[in-house]
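A single protein chain has been omitted; all remaining protein chains appear in their positions.
Chain lettering (A, B and C) follows the sequence in which the chains are written, and residue indices restart at 1 in each chain.
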Amino acid sequence: MRLSITTDLTYRFERPCEVLLLLEAARAADQAIHSERLTITPAAEIARLDDSVTGERRAVFTAHGEVAIAYVAQVELLARDANLKGAAAAAIRDLPGEALRYLRASRYCPSDRFEAFASEEFGNLSGGDKVAAILAWIGEHLTYQAGVSDAATTAMDTFVDRAGVCRDFTHLAISLCRAADIPARAVSAYAWKLEPPDLHAVAEVYLGGRWRLIDATGLAPIDGLVRVATGLDAADIAFMTIFGKAELISQSFAIEKTRD
Amino acid sequence: MRLSITTDLTYRFERPCEVLLLLEAARAADQAIHSERLTITPAAEIARLDDSVTGERRAVFTAHGEVAIAYVAQVELLARDANLKGAAAAAIRDLPGEALRYLRASRYCPSDRFEAFASEEFGNLSGGDKVAAILAWIGEHLTYQAGVSDAATTAMDTFVDRAGVCRDFTHLAISLCRAADIPARAVSAYAWKLEPPDLHAVAEVYLGGRWRLIDATGLAPIDGLVRVATGLDAADIAFMTIFGKAELISQSFAIEKTRD
Amino acid sequence: MRLSITTDLTYRFERPCEVLLLLEAARAADQAIHSERLTITPAAEIARLDDSVTGERRAVFTAHGEVAIAYVAQVELLARDANLKGAAAAAIRDLPGEALRYLRASRYCPSDRFEAFASEEFGNLSGGDKVAAILAWIGEHLTYQAGVSDAATTAMDTFVDRAGVCRDFTHLAISLCRAADIPARAVSAYAWKLEPPDLHAVAEVYLGGRWRLIDATGLAPIDGLVRVATGLDAADIAFMTIFGKAELISQSFAIEKTRD
Partner (left out) sequence: MRLSITTDLTYRFERPCEVLLLLEAARAADQAIHSERLTITPAAEIARLDDSVTGERRAVFTAHGEVAIAYVAQVELLARDANLKGAAAAAIRDLPGEALRYLRASRYCPSDRFEAFASEEFGNLSGGDKVAAILAWIGEHLTYQAGVSDAATTAMDTFVDRAGVCRDFTHLAISLCRAADIPARAVSAYAWKLEPPDLHAVAEVYLGGRWRLIDATGLAPIDGLVRVATGLDAADIAFMTIFGKAELISQSFAIEKTRD
């Protein structure tokens, strides 16, 4: 399937400041970028700090005044296996070294606190079956609702509140997987069919010898996710980090299928 | 200076479980390992998941019954420049890609919450002078005291409580540096002259184009620190992670100077 | 000084539910209610659960459909002594029994956590001088700013964030006073000169043998505060508690001086 992505952002920066963008499609085995263009207006010199391990692409530039950021891309998504059933969890010794950090507690995913619950609720399952049960539990017990959570909300808050948005669902899924010794991380993605169109927060678990995308909200098909940023949790995958102050003028996202 | 390190740990594991050890001296430019030996008794097959970026060394093995872990090493420490004054902070665009993650909030270092305070208190300084002021502020306002903090204590807690141990001092230093856009991370280290001998938690900041060790507690000389693990905060640098349950039988550390 | 208060609230209740109102002027020694009228439209039977100790007045009724609540009152305020300097703190044994609870930690005022800070920062002062120093510290270090805090924000959050609104300022003032063994509580008040007109959250401390209003925000004169509800913190003094669900249609407050 080929998707067309169109992102338009306009901000006003009172003083010159550096901006980190994590909004380009990642270089990854399960997606091929056919064409793309990142445009900053007025033109700015872009430094690249791409990550070769995760394929995450990072653009840094200095912004001042009213600045428009446009990203357009055509990305071909390869078929993904969304079936978790029976996928085996790796022994710690068999993990790739870079996966170890995704077993640990992070800012919004204090997974160390969920060990008793994960053991009580999912302890009789393993691997993909366990992850599927975690997703089912979240689907049953959480309500998708804006306004309950904010930038400080952790998976502990969401576990108590029983409501939140995509980042909250993702944080709880990640926390429960890590608590069960399954590496799990956060991924931002352009999500086909997500309404309204937006960058979506999903998770990724290491099972059966590879990373596999999962969506705790169930709002978008796994096959229509274009990977962008990868990290421990929402602290790592914000599409824009402003090292200073700025005012949002406008923001729009569009994701469309252009070919099956 | 050459240091001799002797670590002896004994644990009892009721059932077989995997163990991750982060207790060997790191491979780093500022320290040379002259000799070392990691011994597991009874003997176990050790898998290595070393990290080539930070030089952190990771040993994974399966433990069962009463298990003794011994690590002895002779490490030569090169001279370090502990003087922060005048060291320049890097622009974001000039950071190495792997340093970006150390600008972000983590489990115990919710640096996003400290931006107003860091700006108010240290906003007129920059680079090494700012880090020195942060260390001075911590030295003046925090009391080194066991029993105030526990495994769930964050830098926010410590900022309010005004007391803690080395990991708490380190978490607050890291949080304040990140809030001021200076990459900062946690390092565990064998610390010469630390009393009682133990693995010490210190921080490391990226200034003047390289990582520099700092000790927010001031309890051990920077020149006598043997780097071991490196990570976002205490969640990443525990010297032993047990994927299951174990009982501590005994534990001892010794760090001695064997040559100037 | 005589103040005229006009409060108009309209809510829509899908199903019948009970509503607790804490919005009438309290019966207190330092204010006299010359005239007042609480009107519920459509008319509802009002049960009264007034509190004889604090003078707080509590109206309970059952609401259904679109309901208008109007409160108009003329209140004469007696002169208040806003000068804290030299006012003595009471020994615990000399407190009225009902003041003990205001020494303790509450939902938004975890005063137990602030003991080290209060001792370090204000330990050389006592009584009214200490309270004055706490208010000065807050005035110097906190910024009045909407959007930083929400319904879950505690004094610990505010102490770190260094910003908030009247309830946050009040929570921090209360926490610091209690941490210094001075009974402190929250008061909602109609505040003359507050812009925009609203119910204001202020604090009250027990000094020199009586309760004395203080305003950590400094936004409204103490002499122009009409006491309404009294409690441990914001959890106790909400002007309206709905035991069910409702939608706000409109809300307005007016406080005007009608006589010197």
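The rule we apply is simple: contacts are C-beta pairs under 8 Å (C-beta built on N, C-alpha and C of every residue); 3 or more make two chains touch, one makes a residue touch a chain.
No experiment lies behind these values; they were computed from the predicted model shown.
Taking the complete complex into account, C:D51 is the one of C:E36, C:D51 or C:E66 that touches the chain left out.
Contact with the chain not shown here comes from a single listed residue; of C:M1, C:L38, C:A68 or C:A105, that residue is C:A105. Within the whole complex, the absent chain has one touching residue among A:L78, A:A91 or A:A116, and that is A:A116. Counting over the whole complex, subunit C has residues 18, 20, 47, 49-51, 58, 60-62, 91-98, 100-101, 104-107, 109-110, 112-113, 151-152, 181, 231-232, 235-236, 243 touching the chain that is not drawn. Listed here are the subunit A residues that touch the chain not shown: 113-114, 116-117, 120, 141, 143, 156-157, 159-163.
One rule holds in what follows: only the chains that are shown with their structure count from here on.
Set against the C-alpha centre of subunit B, every other chain centre is closer than that of C.
Rounded to whole angstrom, the centroid-to-centroid distance between subunit B and subunit C, based on C-alpha atoms, equals 46 Å.
Inter-chain spacing, taken between the CA centroids of subunit A and subunit B, is 29 Å.
Contacts with at least two other chains are made by residues 157 of subunit C.
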